Each structure stands twice: as structure tokens, then as C-alpha cells.
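Note that this complex is displayed minus one protein chain, with the remaining chains in position.
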Amino acid sequence: MRRFLSALIVLGLIMFFISTLPLIPEFGKASLSKVSRAFIDKDVNGNGGNVQYGVSKDLENGAANVVTSIVVDYRSFDTLGEVTVLFTSALGVGIILSGYKRKKFGREPNFILRVSVGILLPLILLFGAYVFIHGHLTPGGGFPGGTIIAAGILLLYLSNEEFDLSKTVKFVEGISGSLYVIVGLLGLAVSGVFLINFLPTGVVGNLFSSGIVPIIYILIGFKVGAELSGIVAELHREG
Amino acid sequence: MVYYISFILIGIGIYGFLTQKNLFKHLISLTIIDTAINIFIISLGYISGEEAPIYSKYTPIANFVDPLPQALVLTAIVIGVGILALGVSLLIKVYEKYGTLDVEEIVAKEGK
Partner (left out) sequence: MINVIIIFIGILMAISAIFAVESKKIIDSFIALSLMSLLSVFLFVIMKAPDVAITEASVGAGLTTAVLVLALRKIGGDKE
């Protein structure tokens, strides 16, 4: 009886959603808005124009990945808010699950697991670091790079009983978050606007280009990796 | 089309909230609704026949799909994981206090 009534309510809700479909543009026929056009041509302040790979120099920010330039340079304040939300959730997990001691398993981890983690772990950490260092040239960036590093550290927790990294992880997380705000305040001291791009931007497509965008993505990669490792470490203890 | 897939998944998530009794199933329904809404936001910016928004030597003319919804969804995915971690830690505390994870038994113990 309860399932039948809920199925009826859900069916009515889906019919209501489908009836509002004529208000949305059809799938595959949307049109770019003026804001998106300004972000792609990199002329928000009115001094941009034709952008070419490997040729144009000294643009507003020379990142080849358009999504990276939106997340880190044009809407950088929203990324600061998102970093704060992640920090609050890690803080909540740490407060609610406090007071548990570390309990041993009582049996040895598997031999195959121990040997293969010793071979795989440097490759996983290297791949995570590659993804967040080249965030402005190839797809990826700080957020998936930090998640890959946290997956590598979870593997280390599963295969070794004496491993405890909690104090280092909390220190790294605090330092990275503070450095992000300090870079913003340096922009305020140099040019008068919070979080402005004050380093010179080179040619589009080089590794050392586009101002402070690689620096901020390296800091975000460290912070997200340390945060997710802290969440995994809190849930791993026994009570 | 992709719009219909997103609406059906939202419906399945709400159905899971209304009928299941175990508290873990409530968290799983929340994650299903989260993923379905991310698919819907990105499908609003797709233009058929254009390329992914990265400058390279293979695209001399810059005709890209809309990059603005992708920048919004990139943040929303990572916040979903944070919400799940906080919900799971609250669930562990509820189990320690009441000894069960069944919604009707918890309401019965609370009303006594």
C-alpha cells in the first residue's frame, strides 16, 4: 500500500518535470551567452581579441584550458568558498568521531598486498602530482589530483599496521589553506584588487605561463589530498 | 535524450527516500539525486558539432561548447563527497546510542 502510493506520487512528479521541457532549449542546440563568449575570447576588460595557441603573448591570463581559467582566475572567490566548505566538513568529522584509540587487526596483512603496494605507490603519487601541475594545459587540475593522492594514501593504510600520518596531514592542510589567502592578500597589496593575477603571463601553451594559476592549483592539490586523507584516517580507527 | 535520463533518476532517488527503512539507503538515495542533477546541468550547455574547451594546435578556430556549466559542476562533485562523509559519521553515532539503524524502531524507542 505504501509502495503503491509512493510510486504514484513519483510518477506525477516526473510528469510535471516533463511538461516544463518546452521552456528549455532543445538538446544540442543551445547558444553561447555573452558572458561565455567573453570568457573564451579572454577580453573581460575589453583588451583581448584573437587567441592563438603558441603565438599570442601577454593576454589577461594565458591558460590554454578555458575551464581552469574560469575556476581559478575569473571566479576565484567561489573556489575560496568551496575550499572553506571542504575544511568545515573535515572539521566536523574530526570532532564527531574523536576519542577512539587505534586497535590492531590481530592478523598480518596479505603478502601480495604488501609487495605490490611497494611497487605501485610511487607511480600513483607521481601521476597525481602530474595531473595537478599541468592543470592549465591538459584536462584535470587540483581537485582530481588531490583525490588520486588520497587514494594512494588509503592503500598505504590498508597494507601497513604501524602507519600513522595524522599529525603531518593536519599540518600540511593548514599551511596550504593559509597560503591561498596570503597569495590573495599579496594581490591586494600590489594592485589594489583581492586575488588579481599579478605575475607576468607568457605565451599560451608553455609550462611556465599564465601568472599565478599553476601556483594556486598546486596549493589546492595539496589541500584537497590532505583533507580527504584525514577523513579516511578518522574512519579507519577502531573503537 | 539526456533530459529524460536525468528526470527518471531524480524520481528513483525520491522513491528511495519515501519507502526504505534502513538509514544507509537514505544516504544512497541522496547520492543518486546528486549525480542526476550534475548530468542535467552539463547537458544544458552542449552544442552539437563543437569541440571540448581547450586551446590546442588542432583547433585553429575557437568554436567550443559552453564552458560555464562545467566550471560549476566541477565544484559541486567534490562538495558531494564532503556531505557524504559528514552524514556517515553522524550515522555511526546514532548506531552507538540506539543499537539499531531502522527508522521505525528508533521512533518507537524515542517515544517511550
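Letters are used for the chains, namely A and B, taken in the order the chains are written, and counting of residues starts over at 1 for each.
Note that in this section contacts are C-beta pairs under 8 Å (C-beta built on N, C-alpha and C of every residue); 3 or more make two chains touch, one makes a residue touch a chain.
Being a predicted model, the structure only gives us computed values, none of them experimental.
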Just to verify: which one of A:Leu80, A:Leu125, A:Ala151 or A:Val183 makes contact with the chain not shown? A:Ala151
Touch as defined at the start, partner being the missing chain; which of A:Leu13, A:Ile96, A:Val183 or A:Leu235 qualifies? A:Leu235
It is residues of chain B that touch the chain not shown, namely 1-2, 4-5, 8-9, 12-13, 15-16, 20, 22, 24-25, 27-29, 31-32, 35, 38-39, 42-43, 46, 50-52, 54, 65, 70, 73-74, 77-78, 80-81, 84-85, 88-89, 91-92, 95, 101
Where chain A meets the left-out chain, the residues are 65, 67-68, 131, 139-141, 143-144, 147-148, 150-151, 154, 228, 231-232, 235-236, 238-239
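To be clear about the criterion, only the chains that are shown with their structure count from here on.
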How far is the middle of chain A from the middle of chain B, if each middle is the mean of its Cα atoms, in Å? 17
Contact set on chain B toward chain A in their complex: 1-4, 7-8, 10-12, 14-15, 18-19, 43-48, 52-57, 59-60, 62, 64, 66-68, 70-71, 74-75, 77-79, 81-83, 85-86, 88-90, 92-93
Going by the contact rule set out above, which residues of chain A touch chain B in the complex? 2-3, 6-7, 9-11, 13-14, 17-18, 21, 24-25, 27-33, 35-36, 39-41, 51-54, 64-67, 70-71, 75, 78-79, 82, 85-86, 88-90, 92-93, 96-97, 138-139, 141, 143, 147, 204-205, 224, 228, 231, 234-235
